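Omission of a single protein chain aside, the complex is shown with its protein chains in their original locations.
So that you can tell them apart, the chains are marked A and B in the order they are listed, and the count of residues begins at 1 in each.
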Amino acid sequence: MVEIDVSKRLHSAEGDIKLKVSASFKRGDFVAFFGESGAGKTTILRMVAGLLKPDSGRIAVDGEVWFDSHEGVDLPPQKREVGFVFQDYALFPNMSVEENLRFALQKGGDPAIVDELIDTVGLGALVSRYPSALSGGQRQRVAVARALVRRPKILLLDEPLSALDHTMRSKLQEELADIHRRFGLTTVLVSHDPSEIFRLCNHVFKIEDGAVIKEGSPSELFVKERIGSSFKFTGEVLAIEKCEMVYLLSVAIGTQIVKIMATKNEREGLKTGSRIQIVSKAFHPMIFKIES
Amino acid sequence: MSDAAFWSTMALTFKLASVTTLILLLFGIPLAYYLSMSRSRIKPVVETVVSMPLVLPPTVLGFYLLVAFSPENAFGRFCEEVLGFRLVFSFWGLVLGSVIFSLPFMVHPVQSALQSLPASLTEAAQMLGKSKTTILFRVLLPNIKPSLLTGIVITFAHTVGEFGVVLMIGGNIPGETRVASIAIYDEVEALNYAAANHYAMVLFAVTFSILLLVYLVNRSFLQKM
Partner (left out) sequence: MNRLKGRVTAVESSGELTRADVECGDTTLTAFIMGGVQESRRIEEGSGVWILFKESEVALAKDFSGLISLRNRFEGRIESIERGELLAEVVLRYGNDTIVSIISRRACDAMRLKIGEHVTALVKANEITLMELS
């Protein structure tokens, strides 16, 4: 169980805001803090990591108190068993990929994990490259691998994919989901992208003006219209073609692109890049067995 | 002027510059690190003190150091009676004066380079459980090599060229406190232009070479980054 109940006064460009957040989730969860930029999402992450001290409150993981303003407990970041992936990845430019990971080893830590992680994120061919010679996606992988070297309980991801293009994003989303499972992590993601959260997370906290205003599963939070039907997908409109009185929408759903028919009134207000929800009743499907 | 006198003066000049630079490397970098991280209320005061030599006439600083070093006063007496050495008109007095006077030339480039590094580098290393010292030596300093080199070289070159402070507290004792810049002044006073030119040319050439080297090395650093 991870319990966060903290408050802190923040000075921002738009004046002071009071951050007051309480959130709790289970070990093994993949949770998201979702909200506009400036809402205080990253601040929460930094307080969990111990990089920023809350004014008051309590942070506890599995009953172990990491911060408690009443008891005067404030564990330093290195004692918190947390892996942090920064938005800018914060790779050390003076170290190669392998050195970045080795640097993360604790004294007496088992160096085998470095090789295992390099393998996991598929960076075998790049171990001796320096960060400046890596692509955005590769940097992100190194950052995630480095954050896992110390076998943290909690992995904190601060907008980890925001700087990447669309295809790279969905590829890395799958990898993150895989790593989350494989290493039995509790992962906390800060994001303003509902589709990312949809794909990765099982629980979302919606942050607005420094407070949790809503929480629940991604579909509870993001799907405004509650419809009794079995197929729901969120996707992104890639193209709109007119075809007589109807329209064909090319929609990216996960890693697939599908074409669907839309009528005039459904097409209204949509443009390429629009996010849409596609709902279909469960009566239609034709079913084919996949021979293995 | 004998050759021996010339070379002993030159040797003294570069010895003073080297010792000063070394000491500043040891003290200036931690100070720059502190200033780059600190949000303390006394930070502006420390920054001001560090920067004072940039704006203060060297003779002002030299005058106060002279007064302080004098065995007539507490600090000078303490040095002489307890530590057993005299600072005024001595080589180590010159070193101390030069260290203070060249402090900003080491601290400023290093401090501003440290500040320009993304804060996330330090935080990432912190998250990996590293101590402040490890972070400084393994993460921060290796990534500001060009500024470090600049700090070292400017400090060195500046100490070579310093005149006012040296004159005030060092005087002009051959082999002890007579450095090249003083020697040039001295020779000109004595209308010995050839000797002055000799010193001046060597200083000019050496300083030019050092700076050129720095810019060449820095360029290759930048290309690598």
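Keep this in mind: contacts are C-beta pairs under 8 Å (C-beta built on N, C-alpha and C of every residue); 3 or more make two chains touch, one makes a residue touch a chain.
Please read these numbers as outputs of a predicted model, since none were measured by experiment.
Participant: Which visible chains touch the chain that is not shown?
Facilitator: A
Participant: Footprint of the hidden chain on chain A, which residues?
Facilitator: Its contact residues with the unshown chain are 224-230, 244-246, 261, 263, 265-266, 279, 281-283.
Here, only the chains that are shown with their structure count from here on.
Participant: Would you mind writing out the residues of chain B in touch with chain A in their complex?
Facilitator: 118, 120-121, 123-130, 138-139, 142-143, 225
Participant: Which stretch or stretches of chain A touch chain B in the complex?
Facilitator: So the residues of chain A in touch with chain B come to 49, 51, 76-78, 82-84, 86-88, 90-94, 103-104, 106, 132, 146-147, 149-150.
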